[in-house]
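The other protein chains are all here in position, but one chain of the complex has been omitted.
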C-alpha cells in the first residue's frame, strides 16, 4: 500500500492498486482519465452532428441515428464528461486546499467513482445493443416512454447508476469540507475553489434526488407498465419536465460554480494579488446556488404554465445575473493593479471572461419569457448553452488542468502547445457557436436532423461546422501535449506558480498522506502569508506523529459491477422474465458487498512516525 | 482521555442525569404525537368540512415532524447546526417541488 | 498580443453582423423580420434586451481590455508584488445596483408582453381553430365552421386567430417564427395562443419540440390571405363534395384506388383528425407532406415509399405498401386524382 511497495510493481499490481484505491488523488486521476475519454467521445459525437449539418438535407447519418447522436452527445458531455472532470479537479485539489490528509469517506469516494464509470459504460453499451437513447438529453415523455427498443432504458439505468455515484461524491465533499479542515482554516479562509466545491456539492445533494425520482418513474413507465407520463392512463408528461428541470437547472450551476472557483484561484495567482472582494465572491456563490433552485421553469416557458408562472420564473432567472455580475467584476478588479502573467492556465481564464459574459447575456435574454417564445428550442438556445458550458465549464476545466497539472502529475504542461490549444479552440469555439444565435432567430429549431434548402440557413451552418473542426484540432493538440509532457515534460517543484494556497506547500505530486504534519492556517491565502513573511512553508499545527490512513478496498468496484449487471437484468426482463435472474445476481452482489462492508471492521492503518522521518530525510 | 478518569466519571453522572430528564421529555413528546395522530384520524372520521380539516391535519403533521426532529433526533442539541441547515435546505426545495406539482401540472 | 482577444471578438462581431444584415434569413421564416403580432411583441423585447446587453458587454470589455494592456507583466518586473487589495465597498454597490436597474428595464416589458400574449380577451368572437399535432403532420379544425384541413392553415390577415392546441401522441411545438413565438402542443392539456399576421403571405411553420425521427420535417404553412379571400375560402371549403368525380379518366381511376387503399387513414371533406392528414384541398398545397416540392414525381415517390422521404412517419405502416397492390402506375393515377383536388379558388398563390 505504501509508496515504497508501489515503486517497482508490475502492471497487474498497478491495476489492482487503482481498482482498490481510496486515495483521493488517485481517484482524481481516474476521474480525469474516464471523464477525458467521455469528453472525446462526446466531442466525436459533436463532430458527427456538425458534419451532418454542414449542408442542407445532408444524409451523412440517418434521422434515427442523428437523434441518438444528439442525445448521447448531450448526456455524455454533461453527465460523463463535464461533471467527472470537475470531480477530478475537486478530488485532486480540495483536500489539499483545506489541509486534509484525506476525504471524509475514502471508501464512498471510490464507490462514487466506480458507480459513475459503470453507469457511463452501461449507457454507452446501448450503441452496440440495438441503438442508443434518442429522445434528447432531456428525455421528454412521452417521446421517451414510447421510444422503441432499449435505448431509453439504457439512458434511465445508466444515469440512475452514475447519478447515485455523483450524489455519494457530493456528500463526501460536503462532509470533507465541513469536518476535515486544518486548524485555522475557517470557512472564510477557504480558497474559492473549495467554496465552490462546497456549494456545488450542496446543489448535488438537493438536485439529484429529483432526477433519481424522475428516472425511477420513467423506468416504471417503460419497464413495468405504470402510467405516470401516459395521458391515456391519466398520467401527465409535464411532471417529467418539472422533475427533470428541478434537477436540470441546478445541474448547470453544479457545472459552472467549480469553474468559477478555478478562475478565482487562477486569476489571483497569476495577478499576484489576493482575490478582490473575497467576501462578496463567497456570498455571490451562495446566492447563485440558492437562486439556482428557483428558476427551473425558464426551460418551460412555452409549455403553457400560464403568464403568472412565466413571469415569476422570468424575474427570478434574471436575478441570477446580479451575483454573477458581481463575480465578473470582482475578477476584473482582481486583475486591476495586478502583475498579470499570461500563461496557458491564465489564457483559458482570460478567454472565459468575454465568452461567458456573452453566454450569460444571452441567458438573460432567454429569461425574458415573451422573447423566449422565439428563442426556445432553437439554435439560439444551443448557442447560449455552449457559450456558458464550453466558454465557462470547458474553459474552466482546461484552465484548472493547466494550473494543477504539476500538482497532480509532477510535470508542467508544455506552454507553447498550451497556447496553440487555446487559440485554435478559442477561435473555433466562437466560429462554431456565435453564428448559431442568428441561425436560431432565422428559424432553425434545434434537434433538426436536416434543414431544408433555400431557407437561408446554409451559410451559417457551414461556418459553424468549420469552427467545430478548429475545436477538434485544439483538443488533439492538448492530447499531444499530455503525451509529450508525461514522456519528457519539465519536472515541477512544489510551488511552480508562486502559489497562494495550501496545495502548493507540499511536494508535487504529494505523498499519499498529503501533509506530513497538518499545517496551521493563519489567514486567507495561507501559503502566501507565510511566504510574504519570509518563511519557506507552512508552520505545522501538530508535532510529527503517526498518520492514520484508510485501507484500500475492491468492494466499491464490485458493488458497482453488481449494479451494472442488475441494470442489464432490469432492461431485458421486459422481453423475458428470465433476465430477472441478472437482477437478482447483480443486486445480490451489491447487497452482499454492503453486508461485508458493514460486518468487516475497517479501521485503516498507521504510517509510523519513524517512517515519516525517514522519508523526510530522503 | 483516560488519565482524566474521575473527572470524566463525574461528568458522566451529570450527563446521565441530563439524559434521564431528556427521556422524560421524550415520553411526553411521544404521548403528544399519539394524541395528535388520534386527533387527526378523529377529525377525518368526524366528517367535518374538508377545507377545515385539511389545514389542521397538515399542521398536526408538521408539528409531529418537528417533535421527531427536535426531540427524537436531537436536532436542537449542540453540533447540529450543519444538519439543521441541510435539512431545512431540503425542506425548502421539497416545499417548492410539492407546490409546483400542485399548481403547475394541470391547466 | 495585448487585447487581441478583445479585438478579434469585436471584429468577428461586426463581421457577422454584416453578413446577417445582408439578409436576416428567409423573410417568411425568420424571426428577425416580424410579420405578425406575437413575433413583433417578442422582437421588441429582444431588441430591448440586446441593447441592454450590448451596453453591459461594452463595459465589461472596456475594463477587460484596459486591465490587460495596463497591468500585463512587464519585462524585468516578474517579481513585482502588487498591492493586495481586499475589495471596495463603493464599487461593490455600483455593480450590484446598476445591473438590478438594467434588469428592471428588461423585466418590465417582458412581463407586460408575457401577459399580453397570454390574454384570451375576445376569444369567443374570434376565429377559433383546434390544432392537433401528430407525428409528423398538423391538423386544423375550424371551430363551428365544419372545416378541417391539414398542413396548410388559411387565416385572414389582420385578425387574431385563437388556436387551441393538443397533441395526439408526443409533445410538439407550434412555431411560425415570422408571425408568432412558439407554444408547446401537449398530449394532456389544451394550450391556447393567438396568432395574427400583418401581411398576406405563406409563412413557414416548424415543429420545435423533438418528436421523433422526422421532427425536422414536420413543417406546416400559415397562408395569410385577405379577409374577402378568406371568406371565399371558407365558403368553398364548406361546399366541398368529397365524392365529386374528377374530369380525367386517370384521375377517376385514381379516385377508386384511393378509396380502396388510402381512405382508411385519409379523408376528403371535413372530418376529424385521423391517422393521416386530411386531403380535401390537397391540390392547393404548397408542399407535399409539409416539406417535399409540390411535384407529381415527388408525390408518386411519396406514395410508393414514404419512409424514404420522412423516416418514421406513420404512412410507412400502410398495408398497401406490403401487399403490392399499388405500383408505379397506380400511384400515378392516384397522384392525378389528388392533385386535382382544388375545391377553392383561394390557394397559396392568392397569398402572394
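A, B and C label the chains in the order they appear, each numbered from 1.
Keep in mind that, in the parts below, a residue touches a chain if its C-beta (ideal position, glycine included) is under 8 Å from a C-beta of that chain, and two chains touch if they have at least 3 such contacts.
Assume contacts and distances are computed from a predicted model.
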Protein name, per the UniProt record, of whichever chain is missing from view ("ABC transporter ATP-binding protein", "Heme exporter protein B", "Pyruvate/ketoisovalerate oxidoreductases common subunit gamma" or "Cytochrome c oxidase subunit 3"): "Cytochrome c oxidase subunit 3"
Chains in view that touch the one left out, judged over the entire complex: A, B
Hidden partner chain, touching residue among A:22, A:82, A:157 or A:171: A:171
Residue ranges of chain B at the interface with the undisplayed chain: 1-2, 5, 8-9, 11-12, 15-16, 19, 22-23, 26-27, 30, 33-34, 37, 40-41, 44-45, 50, 53-54, 57-58, 60-61, 64-65, 68-69, 72-73, 79-80, 82-83, 86-87, 89-91, 93-95, 97-98, 100-102, 105-106
Residues of chain A in contact with the chain not shown: 104-105, 108, 167, 171-172, 174-175, 178-180, 205-210, 212-214, 216-217, 220-221, 224-228, 230, 232-236, 239, 242-243, 246, 595, 598-599, 601, 603
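Here is the rule we go by: only the chains that are shown with their structure count from here on.
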Centre-to-centre distance between chain C and chain B (centres being mean Cα positions), rounded to whole Å: 53
Overlap residues in chain A, where contacts from two or more other chains coincide: 236, 238, 304, 306
Shared interface positions of chain C, touching two or more other chains: 188-189
Partner chain B, residues of chain A touching it in the complex: 174, 178, 202, 205-206, 210, 236, 238-239, 242, 246, 293-294, 297, 304-306, 309
Contacting residues of chain B [partner chain A, same complex]: 82, 86, 89-90, 92-93, 96-97, 100-101, 104-107
Residues of chain A defined as touching chain C within the complex: 62-64, 67, 135-136, 140, 142-143, 146, 231, 235-238, 271-274, 276-280, 302-304, 306-307, 310-311, 314-315, 318-319, 321-322, 325-326, 328-330, 332-333, 335-342, 350-351, 353-354, 357-358, 361-362, 364-365, 367-374, 376-378, 426-427, 430-431, 434-435, 438, 441-443, 445-452, 454-457, 459, 532
